[in-house]
Structures are given as structure tokens and as C-alpha cells.
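One protein chain omitted, others in place.
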Amino acid sequence: MSDLEEAVRALEERVRELEDTLAISRLVATYGPAVDSGADDVAADLWTEAGVYDLGHRSMDGAAAVAEMVRGDGHQQLIHNGAAHMLGPALVHVDGDRAVATCYSNVFRYVDGGFETWRTAANRWDLERTAEGWRATRRTTRLLDGNDESRELLRRAVTPD
Amino acid sequence: MSDLEEAVRALEERVRELEDTLAISRLVATYGPAVDSGADDVAADLWTEAGVYDLGHRSMDGAAAVAEMVRGDGHQQLIHNGAAHMLGPALVHVDGDRAVATCYSNVFRYVDGGFETWRTAANRWDLERTAEGWRATRRTTRLLDGNDESRELLRRAVTPD
Partner (left out) sequence: MSDLEEAVRALEERVRELEDTLAISRLVATYGPAVDSGADDVAADLWTEAGVYDLGHRSMDGAAAVAEMVRGDGHQQLIHNGAAHMLGPALVHVDGDRAVATCYSNVFRYVDGGFETWRTAANRWDLERTAEGWRATRRTTRLLDGNDESRELLRRAVTPD
């Protein structure tokens, strides 16, 4: 392989890494608009079919369970009263066909004519590359209310295993 | 065209897509620092000359109207009392020389010695590529207070037209 061919192959690898990072950031940024607009199928499609959304006190097992949550009375009431599921910038680590994205999240609610911070949490997205693009195999969310698991989740994002 | 030439052309297209996404994210991230520092010209220059900032109850028609808003008494009082127009990560879709970026926004205010969430909203930026770079032709902002338009705005970001 010529020097120029090698340079092009190296560039292709670097561009793919950038594309992976942006694709995963896009996935994370899709969650809020999907659930706040009631797009249950879009929200579910962020996960693999067997993907898990683990909230600690509750777990949704499978993408269909995520869609069901979005269609549920509790969530529908929340978004019709006014709510924003805001996820912050994702800290993305890609390792081949696996990736981890860590971000904060806030749920703001419209209550009594004003907005309040209802929930503040730490989130870890475990992802895999599929034929249809990146999908979450597990999203782990822990309220930042002082519990040990929330700090452990954040620590894993910034320290090697 | 040789295989290597084709590979380079394909890379150029992919890099341009990445650059477009980051340029649009940068535009969205410029709004807050511009208006919170009173940089009326910088804020106005995010829009095309005829660009619209549509808040529902109010509309600014033309970039000059955005600059006027920034210089206005209401906005000046807000930022001198302490305010943060925080826009979240943008979900960007580029289609040639047009693009849409969707993001949440919060305005935090400093009141009585503490910070409060004054407004939480959904935002859609319709953009076009100009000779000077990406500019907004319209920004549509709707409070997330339960109104139908806010959910429709978010739904359009995640479902095909």
C-alpha cells in the first residue's frame, strides 16, 4: 500500500470515530423530544429489542416496555401538563462496536404557572452498533439524591475499569 | 476516477457533513452568550436579514428586530439583574443547504439572592447555508407549559415529514 493509500485509510478510521461520537450524541439528544412529544415508537427505537431502561426503583425490560411507558397515563399526564426531559451533553467512549455515553438529565415540570426541577439524575447508556445503527442495550438512570450508585455511575464514566 | 480518488471524494463529503453539524451546533451555542452579554449585533447575525424569531405570543421579523429586542429595556434589565439563556445540545438534521436544529432552552434568573427557572421551552431552528455560513431563517420557540404546539415542534424533530 502506498503512503497516500495509508494516509487515506487512517483518515477513514478517524472520520468513522467522529461519526460514531456524533451518532451517539444524536441518539441521546433524541430521547427528550421523543418522550416529550409522545412519540412512543421513536423512543423505543433508541433501544435494541431486548434493551433495558433501568431506573433503580423500576426497570423497563425491552424496547416495547419503553413505548408502553410513553403511552401510559402517568407520562401522558406529565407531558400534557408541560414537561421537558432535558439530557445534557453526552460524554462518549467508543470501543469498536460497543460504546458508553454518560450524561446528566433534568426533568422540568410546569406546575402552578411556573417551572420546577422535578428530577436531576445521572445516566449511563451502554450501546452497541447494530445493522440499523447504534442502539442502547441498557440505560441506567440514578437520581442524584446522594445515593452511592449515582456517584459510582459517574465515576465509571471517568475512570478506566 | 481511481479507487483512491473515489475514496477521497467520499471522505470529503463525510467531513463536510460533520463540519455542518458542528457549525450549526456552534450557532445555537452562540445565542446565549450573545444575548446574555448584550451583544445585539452578534445575536442578530445568527439570522438571515429577513429571518424570523417566532415566540408564539410575539414575533421578531428580521434580524434587526432581534438586535432591537436585545437592546430593549426589558432584556437589559433582565441581564443586569442576572440571567442565563441556556440552550441544550442541538439535534441537527442537514439536508443539502437546509438544516433543522432542535433543542431545549431554559432561562434562569437571579431573584432574591437565588436562581429560578423562569422559562423552559422547545426550540426549532430552520437554517440555510449562505455565503457567510449557516444562518437561521426562523427560530420557533414554544414554552413547555402543556400547549399542543410545543409537543408538535418536538415531534417534528424526531419523525419524518
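Chains: A and B, in written order; residue numbering restarts at 1 for each.
Assume contacts are C-beta pairs under 8 Å (C-beta built on N, C-alpha and C of every residue); 3 or more make two chains touch, one makes a residue touch a chain.
Bear in mind that the values here come from a model prediction, so they are computed numbers and not experimental data.
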The missing chain sits against chain A at residues 4, 7-8, 11, 14-15, 18, 21, 88-92, 102, 104, 106, 116-120, 122, 143-147, 150-152, 154-155, 157-159
For review purposes, identify every residue of chain B that touches the missing chain, sorted by number.
4-5, 8, 11-12, 15, 18-19, 22, 25-26, 28-30, 32-34, 36-39, 42, 79-84, 86-90, 108, 110, 114-117
